[in-house]
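Left out: one protein chain. Kept in place: all the others.
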Amino acid sequence: MTVEINIPSADEQGRVFLTWVPVKATARVTSGGAGPVGITLRSAGTVGLVFDRVRSDHGTATLHLDLPGDGTPTSFWVAGEFGKPSSNFGDAAVQAVATDGSVLGSTAAMVRIRKNAATLSAPERDRFLTAIGTLNARGQGPYGTFLDMHVSRTLNEMHGNVAFPPWHRGYVLDLERALQDIDSTVTLPYWRFDQPAPSLFTAAFMGQSTNTGRVQFTPGHPLENWVTVNRPGITRSLRFRINAPANVIDEAATMGLGNDYDPFQTDEDQGFEIDPHGTAHTSFGGPINNPATAVQDPLFFMLHCNVDRLWAKWQWVKHHTDANGAGSFAPDPQQPNRIGYRLRDTMWPWNGDTNPPRPSTAPGSGFTKSPLTAAPGTQPKLQDMFDYQALVGGDYLGFGYDDVPFELPAAVA
Amino acid sequence: MATPAFDGATPIADIVAHVDRLRAAPALRDGLVDLLAEQAPLYAGRSTVETERLRGYLLASFETTGLPPAAIDYVLEELESGLNPYTVAAAAKALRGASSVPERAVALLLKAVKSIHLSDDRVSFEGCCAATRDDSSVTAVTEVVRTIAWLGPRAHAAVAPLRAMAGPEGGGFSAAVRAEIEKAIAAVAGEPMPVAHSCCSHAASHAASAEGGGPGASSSDLAALELEDQDGSVLTFADFPFGRPSVVTFFYTRCMNPEKCSLTITKLARLQKRIRDEGLHGRVNIAAFSYDPAFDLPRRLRAYGSDRGMAFDAHNRMMRTTGPFEPLRQHFELGVGYGPATVNRHRIDLAVLDAKGVPAFAIARRLWDDAEVFDALKAAL
Partner (left out) sequence: MDVREYRRQYEAELASHAHTAGTAKALGAAPESGSGDRIHRLLATLRNDKEPASARLAALDALKAARFLTAHFAPYNADFLAALREIAKPGTDPELCESALETLALDKDSYAQDVLRRGLADPKTALVSAAKALQFLSHDDHAGVVDLARDIFHKATDVGTKEEALRVLASDPKSADLFTSLIKDKSQPRSLRALSATGLNFINPQRFAEAARAIATDDHDYDDIRATVIGALAHLKDATHVPKDQSFVQHVRELAAKTGSTPLRAAVGRFMKRLQE
């Protein structure tokens, strides 16, 4: 007797990718069954999975199902076990086991989660570096499009206003999906800038700075031929000791910036966008410390992955995942009616809008799609970026952080 | 006064001294216009920053000498697509020397404010060409707003936009600039007066002369000019299927003004879409040539075009010359100058050629929209 496990969360090669967000799956008897068949679903592999009959945030390591003998599928929900992300594809697997202990079916998977860059294994690090080096392709790859989205003419779309967190969440996710088009097993790692990360600033990873601020890599490194704005190489010098945090407030202080979006994001003097975001940028010499040139350095995306993680953590801690919930968002204090700063507005450049006050060009051709989820669509709105785990509705965005759990609101759980 | 034989090695001080002499003798102001062309020898080999400083100083001089009709398009161009606060401010000052102001000047001045207000900088035109460290000088945005104020009721259309800028949602202006905006509102809010209708300049878009030019009548030099397209295919200028109406324009991938080349190629992609949608694909050509052929190798051309939505085939190409660019520059009378390694400044240039390769429509020195070019292309069919 065999059991087929179908988890509709797969790439074009049919490889299953999961996050902390439960995905609805099915199991069915494909041969040899007569009458109801009792099976146990369990996690096999080094990485844990959790199961439940309903969408919940308290799945268990095993789940008993009675499958009809006629092959009718039976639903269940599966997710990665929080705190145990994968390192490679296949280190997680779902098994269907008979009462006698025999394995009736199995599906390999990966719990694909954004991780602290300082914790990556060498293979994980190298897969990421190869993917982003390929995306750059000596300055002639799609990375150039991402660069064009974040230059002096475009900064007003996403800086110094309430769109800052959701726009950058979209930006980081768009790039991550472009990396996953190259290698599905890759996620964007985050640079946890309020902790020392000496392994990050080495020749094997994001480069070691010489005393002139030129970044050196090991010979043959995927970023050795990095090119942006028609210049080869990366310029970056650390303005903090390599064994110390960057010049930012720590995570606890970030969580304390405000219980609501106003003032968390809107405070012009001490809001999230100034510190730790702005101060993370200005912890360096080099293009990364200037908003119009920051994307020339690929470290930008790891910096912003952490910025997004902090926003996600704040959303979780303060129960502000629902964009329309009280305190989750606030109208822009200076320009509450400006297009692009309102929840219902689609976001430039993915909406292709080049009418003033938007910039005159819109790089790219719509938001990158994912085989795992239909969200957020090719022209996402600001509000589509808030509930990235679909806690209150809709589809999830297909990413998660190693230290931000999936927790349903009390009203939904 | 004859224009001295300036070149790229001429000390800045000598050029400035000449400009100052012309400033002091307004009857000689046409001599300043001669120095504005991008390909003028005095810019050859200079950096972009130095070129812009010189041009800015020249433009600002017209406030004193009066603005000759031949210079108006240079001024409007800078207001429309310029991003350097110094040269934009200079253009705004130049307009105050006009005896007759073109109708579109008001809209362009308002656009200029939006273009530079996030990168506003102190500017001074007392001497040239180091950036000012003088605390007492005004900012570029102030100069533009003062020109709007100078127009008075002729700029009545600016009242609402100025009020929006000064309002709570205006965003991004210092107290000093806000004060200037308020003054401008007061100045323009009177009974509306027409801006002069006589454009008084050579048209920046025109039915091009039928004399000469165009690949159908090209010299043997041009016909034999070797080109390479975005796929590495080699052809001569004579090979390109000019038996069809064609849009010909110019760009380079390291253009530092996204309102010029990046926008040009983006608009070409939109034009392509319209051509396809209206069933004209294969009946017309689109050709974009690089000003920077040594750098813009095929893969670079393709990446730049694809990133902006261009599709490529035998009728839609981005090309570079494999030899000298000069025959193209001369034939199309392009406005482009070069520094030591690349372009230092260029104007927007676009032509629509008829099936014989004769220019039927041309745009120089202003932004174009795909609809007007499409109409010209269709008219040439």
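Chains: A and B, in written order; residue numbering restarts at 1 for each.
The definition used in the following text is that a residue touches a chain if its C-beta (ideal position, glycine included) is under 8 Å from a C-beta of that chain, and two chains touch if they have at least 3 such contacts.
Note that the structure is a prediction, hence the values are computed from the model and not measured.
J.: Which candidate, A:T119, A:T134 or A:S199, sits in contact with the chain we can't see?
T.: Considering the complete complex, A:T134 is the one touching the chain left out.
J.: Looking at the whole complex, which of A:E124, A:E273, A:D322 or A:D384 touches the chain that is not displayed?
T.: Hidden-chain contact among the options goes to A:E273.
J.: Give the residue, chosen from A:K24, A:H64 or A:R231, that touches the chain omitted from the document.
T.: Of the candidates A:K24, A:H64 or A:R231, A:R231 is in touch with the missing chain.
J.: Among A:G90, A:P336, A:G352 or A:P405, which one touches the chain that has been omitted from the display?
T.: Of the candidates A:G90, A:P336, A:G352 or A:P405, A:P405 is in touch with the missing chain.
J.: In the complete assembly, which of A:A10, A:A118, A:I242 or A:A292 touches the absent chain?
T.: Reading the full complex, the residue touching the unseen chain is A:A292.
J.: To test your reading of the contact rule: which positions on subunit A touch the chain that is missing from view?
T.: 57-58, 81-83, 126, 130, 133-134, 137-141, 155-156, 159-161, 194, 210-214, 216, 218-222, 224-225, 227, 229-233, 235, 239, 245-253, 255-256, 268-270, 273-275, 277-279, 281-282, 285-287, 289-293, 317, 334-335, 405-407
J.: Extract the touching residues of subunit B with respect to the undisplayed chain.
T.: With respect to the unshown chain, the touching residues of subunit B are 45-50, 52-53, 86, 117-122, 129-133, 135, 139-140, 171-175, 177, 232, 254, 256, 294-295, 297, 299, 303, 339-344.
Keep this in mind: only the chains that are shown with their structure count from here on.
J.: Which bits of subunit A are touching subunit B when the two form their complex?
T.: Contacts found on subunit A: 140-142, 144-145, 148, 151-153, 155-156, 229-230, 334-338, 356-357, 360-361, 363, 365.
J.: Quick check on the complex: what are the subunit B residues that touch subunit A?
T.: 83, 114, 118-119, 168-169, 171, 253-254, 258-259, 262-263, 266, 295, 299-300, 303, 307-309
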